[in-house]
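Notes to accompany the following structure.
A single protein chain has been omitted from the complex, and every remaining protein chain is retained in its original position.
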Amino acid sequence: MSETNGAPKKGVLERLRDGVVVGDGGFVFALEKRGYVKAGPWTPEATVEHPEAVRQLHREFVRAGADVCQTFTFYASDDKLDNRGNQANKTHTGAKINQAACDLAKEVANEGGCLVAGGISQTPTYLSGKGKEAVQAEFRKQIKIFIANNIDFLLAEYYEHVEEVEWAIEVLKETGKPVAANMCIGPEGDMHGVSAGECAVRMARAGADIVGINCHFDPFVCLEGMRKMKAALDKADLHPYLMVQPLAFMTPDASKQGFIDLPEFPFALEPRICSRWEIMKFAREAYEIGIRYIGGCCGFEPYHIRAVSEELSKERGGFLPEGSQKHDQWGLGLRLHTKPWVRARARREYWENLKPASGRPFSSSCSKPDNWGVTAGHDMLKQKTDATTEDEIKQLAAK
Amino acid sequence: MSETNGAPKKGVLERLRDGVVVGDGGFVFALEKRGYVKAGPWTPEATVEHPEAVRQLHREFVRAGADVCQTFTFYASDDKLDNRGNQANKTHTGAKINQAACDLAKEVANEGGCLVAGGISQTPTYLSGKGKEAVQAEFRKQIKIFIANNIDFLLAEYYEHVEEVEWAIEVLKETGKPVAANMCIGPEGDMHGVSAGECAVRMARAGADIVGINCHFDPFVCLEGMRKMKAALDKADLHPYLMVQPLAFMTPDASKQGFIDLPEFPFALEPRICSRWEIMKFAREAYEIGIRYIGGCCGFEPYHIRAVSEELSKERGGFLPEGSQKHDQWGLGLRLHTKPWVRARARREYWENLKPASGRPFSSSCSKPDNWGVTAGHDMLKQKTDATTEDEIKQLAAK
Amino acid sequence: MSETNGAPKKGVLERLRDGVVVGDGGFVFALEKRGYVKAGPWTPEATVEHPEAVRQLHREFVRAGADVCQTFTFYASDDKLDNRGNQANKTHTGAKINQAACDLAKEVANEGGCLVAGGISQTPTYLSGKGKEAVQAEFRKQIKIFIANNIDFLLAEYYEHVEEVEWAIEVLKETGKPVAANMCIGPEGDMHGVSAGECAVRMARAGADIVGINCHFDPFVCLEGMRKMKAALDKADLHPYLMVQPLAFMTPDASKQGFIDLPEFPFALEPRICSRWEIMKFAREAYEIGIRYIGGCCGFEPYHIRAVSEELSKERGGFLPEGSQKHDQWGLGLRLHTKPWVRARARREYWENLKPASGRPFSSSCSKPDNWGVTAGHDMLKQKTDATTEDEIKQLAAK
Partner (left out) sequence: MSETNGAPKKGVLERLRDGVVVGDGGFVFALEKRGYVKAGPWTPEATVEHPEAVRQLHREFVRAGADVCQTFTFYASDDKLDNRGNQANKTHTGAKINQAACDLAKEVANEGGCLVAGGISQTPTYLSGKGKEAVQAEFRKQIKIFIANNIDFLLAEYYEHVEEVEWAIEVLKETGKPVAANMCIGPEGDMHGVSAGECAVRMARAGADIVGINCHFDPFVCLEGMRKMKAALDKADLHPYLMVQPLAFMTPDASKQGFIDLPEFPFALEPRICSRWEIMKFAREAYEIGIRYIGGCCGFEPYHIRAVSEELSKERGGFLPEGSQKHDQWGLGLRLHTKPWVRARARREYWENLKPASGRPFSSSCSKPDNWGVTAGHDMLKQKTDATTEDEIKQLAAK
């Protein structure tokens, strides 16, 4: 177990037993906006190419009150690093990218007494229908590095198919580390028609200590899914810890596959970004459901994590994170504003009740999601080393 | 003059004469979200307290293609640092804060061949009606430090009253450096009823080499103001360079005083954040009007500045910034995406025509601005060292 | 049986067996806007006070292609005519009001070869918890008049509780006339928690020949409810004819009790009014589900009924109603418009795909419904002869 200042760090399961664990936020969207990650392949090689940028973002989440630094290893399996024209595996190797991610997460976690979580996610190998052995082989390559770095616990996240996450949990359990497992599903369940409740039960039965949902849906839709998971787990008399790390984008109009299907994904999601007040509401509701690991995924910036920390300050023994030194709660910092009508906004009921306008009179409030009804095994989803051609795009656009 | 690799840097006026200068983005909003700045006083002491965070943001803007690093000295005049309960002047002194800002801007600018601009902005002293001498004394304290650091040019920005910016320009001109001057006004002109055109003429007559608008309004509303400025300057046969650094928040519903009056300011502006495509459209329109200094203010994140750089790449001799290595233009990076319907979005016409939904069916598209019709000299706007009390907030809230 | 031109009219069940029956539209909202009916008590005494206005509306629906004239006897039970300050029973007597309604419906139906349906609806007596006998006594008073006038069939509509509609059907069946029964419920079922499917099964088992939904929800939400009804009926091997008469107001945001709970009810529903194109889409979907009696309720104006008739023209043997002489389908009449860009709208794909803007930038697209969770038997719902006092309104407003 990692140590800070000589004293052994309390593990994730003990922390969950005793209180709330605040997760960190999303790396790929934040680093894309900062200029270090490419949307589409969501290039995890930033850990090698620009460690200072990844380190700074880790620090900001820790300042915001996160208890965990997740290694920035999303989509960093070798098969993904080689997919559709990406060449990161050739240039850097997956091993080097994953090692750099461990270095950065550990460095910052150690500064702040945080835990390090090593994360794996769904693979093109699974979507291409190559079977259990091939898929687990991909997972093992990343996990080997996590174990060599003695990270604190393991996380399988962003799985659309319960079968694949079961395979992942199986491999993660071999390590003896605590295992968390999250699917990127909504209340309707996984891509193969397995209900959200059944997914939770299967993850718990596969051995996950912590079970939940991440990404793909907004905070409140994710909580709807979590309620279904909890009900099914309770019914099955299974009691893993519950975890949720939603988008910080409002997606009431997303269908089964979430925000990826929305026409705004990924380059025009701005009007959907959650305010800090919406995140505080989410944190409170999540806690009331009984969820104890509460963090964020794509769209969660440091101030969103700070909002979680502030909302659950009492539940965390009065703890306020460093970042709150620059954030008087409920807008009280506005008491220092020049304009008197802005000073009048320095109060909780103002922000709690505001329905923020979009400033976009030519936009609608909801979109019809794209959804071509293709899922694992379908030809269009198969792994492919070559880049997509212009002709292929034209054909897709004409659909 | 600063130097890079032995060769003298080309000055701002020469760059404007020969092509386009891309400005950087907004520091206070970006650093508030990252946890280093408090909304309300917009605490510039971050330069002293967290230089690594300020440095990182400078770097991101340079990677995004900015030609200029503005010192992070907004609201860093001594009078402001002491206003309404803020104590930064006591803790750090304005001098130290301004010096640290120069150090950080110069460090990063030198890495990237960029210019350093020393910025001053409107003062509580002016709003409190203390007269020209007192106001100019505030300006001189900041300017002294800029000159000691031999920054490349000076910028007076965020002025609501043309009178105050004239006083600022007068002081800046004493230094012999090139002078840029921006007011935070819209097409309706300044707070005392001076038209936008007249404001431009007065700034030019006061000696500003570069004249324009920053903050308070969205890109397209700012350009409306710029069109009025240009028309009035042309009519007066005055030909300063034109500059614009708008918000990256859509504000079609703001009235004379801009986004500050909108109920969402400053903690629920998310749905108004501009997409990169909106910023590209802005950059093109700005260039076509004849504006040659194009940057951003509050809300402009690094990817917004990158959008300006990409849109004007041809005009800058084919130059694409470092940050564009992680950004295929017009969404082409989506050709690597797993889902075929997302690959279908890898084309210009898709993003150019999208009207992004808000995901907020309970929000309207526009807000009625607050606006209490008080301006410079009014009692409620006067400088005040003490913090606002809870009773005062209650009285304001009841208005 | 009534006759037209000597030949006996084909009955409603035969018409349904052989094809489509188009119902008429809503009287209370249309006549309120024309100045003859008061919102709240929805005063059916208009049949006595202004027969020319009721007759004209009947005629417009027949011109629009309706096969049925419903007697304007909604809320014309004696107990309702005496409720909460209404005095119509004293002034006119329920008997006279119902007789006048029969006269008007028969007069116009005979002009156009239409059927007359005698309609009853839910009673304050039921909401006040006065029991089966008292409720059925109310029904019998209206039915007696329908039978004396030998109307063609009977319709129990606008029931929120399946128990009350069962009592109604029982009484209607005593007459030997064909019986239609409609509840004003959505996909969530009745106010006592009985599912939509179960409601349909119970109405069919009680003896209704025609079963369905009217009022309270928009066309597409009603069809969702109808799909559930059909599935449950099929499963129970019950095969009554299906009928739907929805609102012509869009209510995606309504909860269990429908549009009454929406803040806009009843005086600010304008932005929710369906276009003719939305109604055509509804008529097509309803037909495809297998519904054969398709009409409208509140908000349905004559042009909405014409839209149903035009959409189902082929299914009705090529029949186009008289009103279509003044309505070229799919906007083709615009070929005669002066402005060329309006002539460009003279085509189906234009209107079919248009998402009409609200012209209301300060309005949201959805509302949070009021819903106090009180239902039959609750004190606040009890019948009360006296008018509500100002104090009572103040107390309600403060909730």
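A, B and C label the chains in the order they appear, each numbered from 1.
Quick note on the criterion: a contact is a pair of C-beta atoms (placed from the backbone, for glycine too) under 8 Å apart; a residue touches a chain by one contact, two chains touch by 3 or more.
In this text, all values refer to a predicted model and were calculated from it rather than measured experimentally.
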Of the residues C:53, C:76 or C:180, I need the one that contacts the missing chain. C:53
Contacts from subunit A to the absent chain lie at residues 253, 360-368
Hidden partner interface residues of subunit C, rising order: 32-41, 43, 52-53, 56, 59-60, 63-64, 83-86, 124, 127, 218, 249-253, 257, 260-277, 301-303, 306, 322-323, 326-328, 331, 333-347, 350-351, 354-367, 370-372, 374, 380-381, 387-388, 392-393, 396-397, 399
Absent-chain interface residues of subunit B come out as 355, 361, 364-366
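The working rule: only the chains that are shown with their structure count from here on.
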Among the chains, which is located farthest from subunit A on the basis of C-alpha centroids? C
Cα-centroid distance, subunit B relative to subunit C, in whole angstrom: 58
What's the distance between the Cα centroids of subunit A and subunit C, rounded to whole Å? 49
Whole-Å distance, C-alpha centre of subunit A to that of subunit B, is 32
Which subunit C residues reach two or more other chains? 361, 364-366
